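With one protein chain withheld, the remaining protein chains of the complex are depicted in position.
So that you can tell them apart, the chains are marked A, B and C in the order they are listed, and the count of residues begins at 1 in each.
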Amino acid sequence: MKGTEARLARIRGRAVPRNHNARTIAALASNPGCARRAILDAAGVDKQRIAAFTGFPAPFGQSRFALARGNAFEAQLKAEGAAQLLALLREQLNLPIPKAHYDDLTEVGGNTSPELRHARTKSLLLGIARNTGDNGTMFDHPLLRLEVGGRYAYLEPDLIAFRVEGKFSVVEVKSFPVIDGQADGEKVAAAAIQSAVYVLALRDLLGDPGAVHHETILVCPENFSSRPVAAKLDVRKQLAVLCRQLSRLARIDDLLGLLPPGLTFDLDPDDAGVPRREPADLAGAIRTVGARYAPECLNTCEMCFFCRDEARDDTARLGKSTREELGGIEHIAAVLGFARGTGAPDPALAEAAVTLRAAARLRADVLGEAV
Amino acid sequence: MSTLRALARVIAAERQFAQPICTVRHVHVSDRPLVVIPLALSGEACAPLAAMVGDDPREPGLLLVPEPRDRDQRFAFAAELAGVAGPYIDSYAHDEPDDAPQFLLPNPAAVAFIRLLGRSTRFRRTEGAYAVPAAVPLLGRWLTFYTERAEVPPSSLMLVLTDVLAGHWATGQSPMEDQNLSAIIGWIDPPPGMTGAQAALAAEDPVRCPPAGPATDPTFDNEVLEARMLAVRTARSTGDGRALARATARMAEALRTQLEPTWTLMWRAVDLLRALPEGGHVPGRWAADCAAFGSYLDYLRGGGPPQAKRDGAVSAARRLANLERAQERLAVERAYDDSLIMAEYRMTGEAFAGTVVAAEPDRIDATGKRRVLRPRVTVETSDMVLARPGAVLTSPARPGQEAKVIEVLDDAPSQVVLELKGGMGRSLTPEPGSVPAVGERVCYATFSDRFQPTAAFPPPEETPWTHGGPPPQYVPRDEDATEVWS
Amino acid sequence: MTSAAELAERATSEILADLGRTQRGVVVDSPPGAGKSTLVVRAAAALADAGEKIMVIAQTNEQVDDLTDRLADACPGLMIGRLSGSDYIPAERVARHDTVTVSTKAADLAGCVAVLGTAHKWAMTSADAARPWAVVDEAYQMRSDLLLRVAHLFDRALLVGDPGQLDPFSTIETERWTGLTWDPMQSAVAVLLRHNPDIPVHALPVSWRLPAMAAPVVSEAFYPFTGFAAATGERERRIEFTTRPFGMNVLDQTLETAARSGWALHELPARHSMRTDAEVAAACAALAVRFLQRGAVAHSERGAASVGGSRIAVGTAHRDQAQAVRSALRQAGVTGVTVDTANSLQGREFDVTIAWHPLSGRRDATAFHLESGRLCVLTSRHRHACVVVARAGIPELLDAHPSTDPVYLNVPVKFPDGWEANQALMAHLSDYKVRAL
Partner (left out) sequence: MSEGVEILERRLDRLRVAVREAVIAGERDRASALRRELRQAEQEWEQALAQAAESLPRAGEPGVSGSQAGGPRAAVGGGDSPLLPLREQVYEALALLAVPAAPRLIATVHEAFFATTFPGSKLTSLKRDEERSFRTAPYARPYYICAALTADLLAPARGLLAVSTWPMECRVIGSLSPRVDFLTAAINVAAAVERLTQPVPAARRLLWRFAASIPGAAEDANRIDPRRVIHAAEAEREVHEPGDREARGAGARRAREQLDEVQQLFGAPLRTAATQAGRTQGRRA
């Protein structure tokens, strides 16, 4: 692992490594077949920065209105010892009345260092887990830790873990609405996998998988109000997915072995921190790591515009279902070659060629012009 | 996605311009549609921020919510929208209408927003606590009616323009990117001097090409909108009317810059669609739309309650059955109307087109009790033919006529012998033109536009125990009418 | 140790006892070949014995005919009605029974103690055809909305089906009903249990169909929570060939592997292909032909029997794939081998099945191709051996599969996960791989 760590550090260069958080860990599952993303994530490269540096800034931004709404909803739930959240847990999850403890782990005596907060979280939760008495219910902002690709990632969860009948549950607060019992499936999916990250980290901390429920609690505003509503999420599938992806990250050596030995994404900053590296040179270095672009990347990955540009002559940029109909042929030119009967004969693609030829013939037949 | 459409995408990518995937237009486009472009405040469940509305391209109507988190202003927005949409709907509200209001929205997210707007307004009351103007709950019901129709595949009452355009043209980008109205129009009809691909790329710059909403660009929110909203709030708190008017005008100006480009695009899309010839079944489907509009109008006049929040067991099952039938029917009608769609079925062997090489138009079958006219024709085709002897086919050119497959000779080209029944008049000699002649181009499909009758469902009050028993009768509740919207 | 027969008998008597007690109904989960039809017939007979008038609801005419035939055999004196559509021509196995009356009208069959029909036919029947008891077969493949249309015809119901097979589906894509307990797109069993959580759910514990080599694999991959065992022992089922090949080509290697171990993975070189991959189609056909050429004989607890064309099936994910295999078989001059999609093979049984792996040659896995029910049907139709035909690269494809499916509130999570099930089965098959180069 030492060699791997050194290799990844060289790839990252002088930039400060990007730490993983629940969101980035959850994103490991969004395109696990992409070696480029795997390497960049494992090395802790600032993808946003290098994408922008090569002229393809990521299309993601967040509106302050959305941020403010999210923060206000969380603050409202947690005000006065999380009184509103407590009422919700009582009402919707039958939390017994005596369970009303609230421990704030946001800071340790005014200190917010992650190590200290983690130590405090660990000693408090372990102490409670080993003690059978009912002396803890809600834990605000516990600081958890998870090993990701050989490094520890501190997880800064906006969550309260709560404990009832000797088992901990993870509560995830989100500000998207639940309207008449329904919420956006993609947003719930993102919340579920993030909760699963916390479940995993919490199990890890307690050293006992049985101590944490696989059902997490999602708290969202109800309908058009800011009144909270809770829903249970079974995250067993998400846990399986995460474990799989984390174990893949541990196998990053396989990928590193395929890369040129001197590879680095260092921007070569001068003393003032101004990059001296040529963007084209960096882009060339990035291209030595193969990507698996799909249009879905446009929603999830900071490198998406870079990879889309790179894939402009590939059927991949037309979407998965289009490529499927084209028999998985990779290049647009090859597809058209087959369709026009001018493509070099390749026995492996003979069948696709016949199909495309037939499609071209039909299209020409109807439109009265050659494709 | 069929291979033919995939091929069209590839061609579009190569030529850098969108390629047609239809030869006719499969939706109705009204002479006077109502364009609605809503914008929402980021992060909120359903907070209208602004909208551009109107049925005349020269007169975009801007509606603005200076303080989108204020409940009263939200209802004021709903009332204003009702002030535009209400009279527009009323202008079609005749007995048994032969035309109907048509709503045009830019993208699926706009429909989702309008659906929520309908949901948050239709239960409101016009008296008592939190009373709203009568137009508000009425608008809510209409918006709900329209967004529900938007789920029905053959309906044109509410059109989502990105979807309609993507249904008629293939671009050289992915279906996901086609959801950007500006990008897809760029592919179809780029500005002079640009390729479609270049226009689509330019459309991704949110500063030059504001998104069609309802979500606004985050940098617009952070760098422009927030300051202008704050200015309005400050002016209001100081009670300076002139400052307030000025701040409000500046906020409106900022939002106008976000909406106007989309407004222009919407009407360009309308022009693009109008330029296509209309498919043969489109008027029939529009007539069904008009009837649906008319019957909801009657329902409202009869004082029916607002649509339920969620479907009950029976209405869900019935709706699903209707949607499935409608979708199946639409697929067939589109293929019958459009030779390029039919080509997708020819590709899979579910239809074939060819030339009649032999015909016995006067052939009589005398084996039964009665002598009957059963002409036979032989069709030669280079399409794949999956139909086997005994299968009954239909031709779009002669939908009333059944063609039974007698024999298939699987050489290339294949020859198919068909025996015809029906649609030839009553005598033992076929009416002229009712039997395809030698040399005629014909097309036969394994599907026809004749359909199964509708399924019977129990009335909701007889919902069986397997499905939770009869649901409680809907009674308008205070809770619904006064629900928080903030 | 309890024998398989005793286990199964105990489960059946518990079910029959529950029938006598229940207010509403009983659900029985039946893994592949666990004697579902036998149970339906026994339950029907028991209820008839107890003086109840019953209706039997199955999903296809084929299934109704099978059950009619078996019930008539099991209860020689019982008056049985076969409710049918207007274009139904009575199958020979129905027509041969004197006790069976066939009619399109339920009123004509009022005198019959048991009346059998398809769910669609029952749905068009008026309420006066109601009976106190219904036995619903293949209930996991029946859609909730169809149950809604027939439920007024009975007071109590026994629902029997295989939860591991394919879920019902709709061509309509909508999120409109997600989270509703009466979501019309879910299965009849799901809707019934969500509204009547007290209804007892039994599971049949023994598969009579799957051989000892297959039961644990299928059980673990597709029935992780209930599980089941094979009724027959380790060496009770085997295939032998009456001819020996000259040399040993890959087809024969695959056949030998399958005959020896009950499983084989016939692996073609990795390649992204059209859905109707001609080489895979050819391989599926060639394997079927080779089984026939080699004169396979199946030895089992029922004795020895030649494996004819009717005892072999080729299963695919898509109709056009089945088409491609059929035409390859036609060209080889072979008829009688069943070639169909997983959907159509549900509930059927063969000695040997050849399964075209749904993920073969694909660049991306979709929810359709990953669905655990599809793979389960394809790999659990056989009494002796299952040969999976696929291009290399499926484990890599699974590895690269993104997990981005939407999650809906108040929708029970379904197990097993298609990804996990595929992974489990591929891990097992890797020991029985024959490379066809």
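In the analysis below, contacts are C-beta pairs under 8 Å (C-beta built on N, C-alpha and C of every residue); 3 or more make two chains touch, one makes a residue touch a chain.
Keep in mind that this is a model prediction, so the values were computed, not measured.
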item	value
Omitted chain - touching chains that are shown	A, B
Touching residue (missing chain; options B:97, B:153, B:167 or B:206)	B:206
Sole residue of B:11, B:35, B:244 or B:455 that reaches the chain not shown, by the stated touch rule	B:244
Contact with the hidden chain (one of B:8, B:27, B:63 or B:135)	B:63
Residue touching the undisplayed chain, where the options are A:15, A:93 or A:124	A:124
Residues belonging to chain B that touch the chain removed from view	61-67, 70, 72-73, 75-77, 79-80, 205-207, 217, 219-220, 222-224, 227, 236-239, 241-242, 244-246, 248-249, 251-252
Residues from chain A at the interface with the omitted partner, ascending	48-49, 51-53, 57-59, 61, 75, 79-84, 86-87, 90, 97-98, 100-104, 106-111, 115-116, 119-120, 123-124, 127-128, 131, 135-137
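Quick note on the criterion: only the chains that are shown with their structure count from here on.
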item	value
Chain centre separation in whole Å, for chain C relative to chain A (CA means)	38
Whole-Å separation of chain centres (CA-atom averages), chain A against chain B	34
Sequence positions of chain A contacting 2 or more other chains	181, 296, 323-324, 355
Contacts with 2+ other chains: residues of chain C	180
In the complex, chain A residues that touch chain C	29-34, 178, 181-186, 188-189, 191-193, 218, 231, 233-234, 236-238, 240-241, 248, 292, 294, 296, 320, 323-324, 327-329, 348, 350-352, 355
Contact set on chain B toward chain A in their complex	1-11, 13-14, 20, 23, 41-46, 116, 119-120, 172-177, 204, 216-219, 221-222, 225-226, 309-310, 339-340, 342-343, 346-347, 353, 382-384, 483-486
List of chain B residues in touch with chain C within their complex	151, 310-314, 316-317, 319-321, 323-324, 327-328, 348-349, 386, 455-458, 462-469
